[in-house]
Every structure is written in C-alpha cells, then in structure tokens.
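Only one protein chain is missing; all other protein chains are in place.
Moving on to chain A:
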Amino acid sequence: MMLTELTIAAAQGGLRRREFSAEELVGAHVAAIDRLNGRLNAFITVTSEQALDAARRADAILAGGGDAPALTGIPLGIKDLFCTDGVRTTAASRMLEDFVPPYESTVTANLLADGAVFVGKTNLDEFAMGSANITSAFGSVENPWKRAGDAETVLVPGGSSGGSAAAVAARLAMGATGTDTGGSIRQPASYCGIAGIKPTYGRCSRWGTIAFASSLDQAGPMARTVEDCAILLQSMAGFDTRDSTSVDIAVPDYRAACGRSLKGMKVGIPAEYRVAGMPAEIEAAWEQGIAWLRDAGCEIVEVSLPYTKYGLATYYIVAPAECSSNLARYDGVRFGRRVPGASLDELYEATRREGFGAEVRRRILMGTYVLSAGYYDAYYLRAQKVRNLIRKDFENAFQTVDVLLTPTAPSPAFAQGEKMDDPVQMYLNDVFTVPASMAGVPAMSVPAGLSQSGLPLGLQVIGRSFDEESVFAAASALERAAGFTHRPAVRAEVV
C-alpha cells in the first residue's frame, strides 16, 4: 500500500484498524519530503523529528482503543503564516527569518488538539502577497505538475499558498492549511490539481495567523479530496473570543454535507465571469461543470453580479491599505530582523529595506498612498463603497440561487518567468477569486479536468455566508462527476 496515496478519510480508517501505524504513515511522508523538497521547495522548515515523535504518541493513543481524536496521526503541512509555538514562523520573509513564536495560532492549535501531526511549515509568497509563489525569500516553489511532453519547464504552483498546494499534490502531506485573502487557497489548488476551500470570513479564527489584509484573510484547508477538506475544516473552524471578527455560529457536520443530494439545488452562473479573452479550455471546463451539476439534479440559473468587474481594482486598494498598516509592526524594534541605524528613522529604513522583498514593498507603498490625506476619499473610501456593492451583488444572487459556479482561475499554471515583468498581469490571476473574498462568502476550488497541455483546471463553487455545507455538497458532486484521478509528474511514489 502506498501510504502517501491515501486520502485522509481512508487513513483515518486504516489507522484505527491498525492496518498501518501513524509512525509508518508520517514516516512515509517525511521520507517523501526528504526526497522531493530539495527540488519542489514546498517546505521552508521541515519538522521531521517532532513529526515522528508526535506520530509515536499518536500510535500510543490509537493503541489505547477508544475514541482517538479525528486527526490522530494525520501528517499535515502548515502554511508558514500560522504561528507555531517553538517552531520558526517566517511568513516567507527575511524579516522573520529567525522568528520563533512563543504561541500557537488558534487554527493550528485546533488541529493539534484533534491529533494532527505537522510535518513542516510550507512555503508561500512573502507575507502571502503573490499569485505564483515566486516572492518567497526562501525561493520559489515548483509545481509538481508538468506540461504534457515537457518535463523541463518549471511551472508555478500558484500562490500565495503555493507550498501547501505543491506539498499536497506531490503527496508530501495528506493535507495542508492555507490562507486566502484574494484567492490564495483556491488559485494554487486549481494550479496543483487539488481541492481547497476558503470558508466564510469569520469561520476560522485569525488569532496567531500573520496578518496580510485583516478584513479579507481567512484560513482554510487544502487536500486532495473535497471530503478531506471537510474533515480538516471541521477541526480548524470555530468561534474564538480572541478574534473579534470570528463569528459565534455552530460548526455543522461538513463531512456529512459532502454526500448531500443536489436535487433541487439552484446553481447560479454569473454572466460577468465570462470575461473577454477567456481561454476556450477554461470556458469548456466551466460548461462541463454546468452540465455535471445539471445532471446531478441542479437547476441552472443565469445570474448577474454587475460589480464583479470592479472586484480586482477594489481589492488592490483595500488589501494593500490594510497591509501597509499591518506590516508597520515589522520595524526592527522588538522582534525579527533588525538592521542598525544611526537614528530611529535610519533603523526603520534599513530594516524594512532589507527585510521586505520587492512585492511587499510595492504593496506597502500602494497602501500608504491610498490612505494618504487627499487620496483617502478617492481610493480607500470609494473602494469600501464598491466593496459593499460587490457584497450586495452576492446577497442578491443568493436570493435566487444556492451556490454559484465559476472557473477558479483564467488559466492553468504558467511557467516561472512568465507574467513576472508586469504586476498587473500577475494580479489578473485572481480575477475570479477576489470577488468572493471581497464579499466574505465561502468559495472552494475543485479539480475538474486537464487543460490541453495536461495541466489541472479547477472550478469554483461559491456559497452563502456560513453555508459551507452547500459548497461542499456541490463541490463533491463535481468531484464525483469529474472522476479526477490524474496525478502530477513529481510525486512521492515516483522515484
């Protein structure tokens, strides 16, 4: 049995039936990391020893019979944006190169409480700012997928949760945490042929997760199946008094929702997502998805989200504005990197010049600009108003439909080096994912098929606030219909 090929759901059963031990399961993934991480660079920090120790403890618990917590012995990758107690947490930035938090984020603490084993901290775009995982101070992540007939070209895994997506796709972890601010879970999931959900804003606590844009950041799971995402989100989600924006709503049984019938479900197809110049293969995958859901008993309804076209522009005002403020704390005074200076201002300048990469600096500059006196009303305030309109768009649509179906990204994974000279081209990767982030509603990417070049394409299911269940139900139906069994060229069992 290839332990690295198992789903989390299957491994849960196998562990409990003692078909294999947690040490074997975790060991197989640690070995795969040893073999492949040098190439993929999916992990910034690998915690093999702690993971194997935790696996042995998990085995003791499983041996005791009784009710072992749901994720006991399940090896996961943790995006290096979640603070982990005693384990270096870098945000893929030079600024936090040696930062070891003395605290555990709520989301990872929830996973640990459920028995999960962390095999390492996954790579990402610096401070989660990027769509290709090329802005990490610890080097780019390689997408384990290859274009058909082209074993050479290195493709990007998407971003910002590119390390998590690559690790899960390449079978270095059974699942991983991601964070999504404008598409950072969904777009890399799409590029790497896995599933990933950004839950409703407020569903997962942000406490202990390094902030990029506070009103948009939301943690979520990435795994190879929709059900595995449901299992992980079940553990990650929940109200947290330490996060004022976390919402006190009971977390339903997500796994059960995956098997729910779609009979009578209304699926909206937003006209505005048919953007000019959309590649035919994306269009085709979308049409295929529509057909699958119709076959599953859904009623397909054309809907309009007229403000969608302003989503990206609005996002690139709101997110940098918040980022410029959130990243002010990295000043070299209390923790993280410090580059000495003759005066306080010089210390700030030297520290931040050396600590932040170009993309982070660009966003801080943009954010500072849009919040400045004389520009605030024209940019930030107007963006907030448009954001409300975008939110209303979704509310209106969800008056008549239960979920929306769209493509996740306008293209499959592209090659490292492409789109890199023009930040706006890069930002366009998020055109389909950003609106749901702006509205705070849950959205999931699920693999739907391969492009002509043999690369995975994802479809996005968007749901009502706090109705992740319908999202899981629709995504599961798509998953079943797609029967996506393709695997990337670079993966654990390939020597």
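In this section, contacts are C-beta pairs under 8 Å (C-beta built on N, C-alpha and C of every residue); 3 or more make two chains touch, one makes a residue touch a chain; residues count from 1.
Basically, contacts and distances are computed from a predicted model.
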Worksheet item: UniProt names the one chain left off this complex as which of "ABC transporter permease", "Fumarate reductase iron-sulfur subunit", "Aspartyl/glutamyl-tRNA(Asn/Gln) amidotransferase subunit B" or "Electron transfer flavoprotein subunit beta"?
Response: "Aspartyl/glutamyl-tRNA(Asn/Gln) amidotransferase subunit B"
Worksheet item: Which of A:Leu371, A:Val386, A:Val401 or A:Ala492 sits in contact with the chain that's absent?
Response: A:Leu371
Item to complete: For the chain that's not shown, point to the residue among A:Thr153, A:Gln288 or A:Ser325 touching it.
Response: A:Ser325
Worksheet item: Among A:Leu6, A:Cys83, A:Ile134 or A:Cys204, which one is in touch with the chain left out?
Response: A:Cys83
Worksheet item: Of the residues in chain A, which ones touch the absent chain?
Response: 82-83, 89, 91, 96, 99, 101-103, 105, 206-211, 213-215, 241-245, 321-322, 324-325, 328-329, 331, 333-335, 344-345, 348, 368, 371-373, 376, 380
